[in-house]
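On to chain A.
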Amino acid sequence: MSNVTLTPAEFTLVKFDADQVRALIDQTLGEIEFPVDVDVTIDVDEVLPHPLTASMANVVDGAAHLWYTGGCFESPKRQTGLSVDHTRVELGVGLLRAKDRLVGGFENAPADEQLDDRQRTLWDTYAEGRLVPLGFPVRIPRRRYTFRLYGGFNDVADAAFEQLWTGAPITWDGLSAMAESLAAADTRPERKKSLRKETLRQAPAA
Partner candidate 1 sequence: MSDPSKPRAAFAPWDRRELPGLFTVEESARRVGTYKWLEMRLFESLGGWVATVPELDVKLVLGRHCYHHAWHAELMDKRLPELREMNTDRLCEPANPEMVAFVAALQEPEAPEHTIEKLVGIFRVLLPRKIAAYTYHMNATSRITDSPTQRSLGFMLQDEFEDWREGEMLLQSLIETPEDVERAARRQAELETLVLAAGGIAGPGTLGSDVVTEGASV
Partner candidate 2 sequence: MRKQLPPEMLARDSRFVRTSIMDQVMDPRNAKMGERELGSARLQPERPAAADRARNLMHGIFTGEIQALEGAGRTTFDFDDDEAPFALKLDMARQCWDESRHVEISVKLGDWMGTEIGEYSEATFLYEAACAPDPILRLCGVNRALEGLAIDVFNTMREFGDLSGDPVLEFCEDWMLADEVTHVKMGSDWLRRLTADDPERRERALDFQRTVDKLFSLGGFRGESEENPIQLARTFRSMAGFSTDEIDELAEIAAQAQEDARAMVAGGS
């Protein structure tokens, strides 16, 4: 089993039970068959609430480093409370993407900070689609809307979504080519194409 570090060790601003989150991480690692010899660090920025959802999954020196806003795990129904379903899916997507970087054909992918929205949403879709047969509580309409928002509201984007959602293996090179084909098919004016470089992630205050 991987050596897992969750930060913060105890949550103080939200009512997340750190032991429960750790258990969900362990469960997810097992379900997605994450490499057992890889250390995992997961940072949760508990200041940022739902709906400020954002995450990153990188591999540095052979270890997986994941970062989430607290909003990713928060229940939209109970302010500051944990949503087990949301947490499972967010962890599943993040850890699968980290696994892709380690052994899944994404070894040459740029760090998350360097991805544009289109590349990122394609990769997230590929990961979330693979959670379906594992029994994770994923919601296809939610993912499809996010996909269209960044991939385009057109048939080419919808076909790409179906391909990724079925989980047919793809590498970073294939995925980035797909992102380029979506860009070419996107008839929205440039100003309407979202390719942001902003991030919610900040260095902790000294």
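Selection rule, in plain terms: all candidates are chains of the complex that A comes from, given by their letters.
By definition in this document, a contact is a pair of C-beta atoms (placed from the backbone, for glycine too) under 8 Å apart; a residue touches a chain by one contact, two chains touch by 3 or more; residues count from 1.
Keep in mind that what you see is a predicted model, and the values were worked out from it rather than measured.
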(request) Pick out the one candidate among 1 or 2 that is in contact with chain A within this complex. (result) 2
(message) Taking the touch rule as given, give the residues of chain A at its contact with candidate 2 in the complex, in rising order.
(response) 12-14, 46-54, 69-71, 76-80, 117, 139-146, 148-150, 152-153, 186, 188, 191-192, 194-196, 198-200, 202, 205
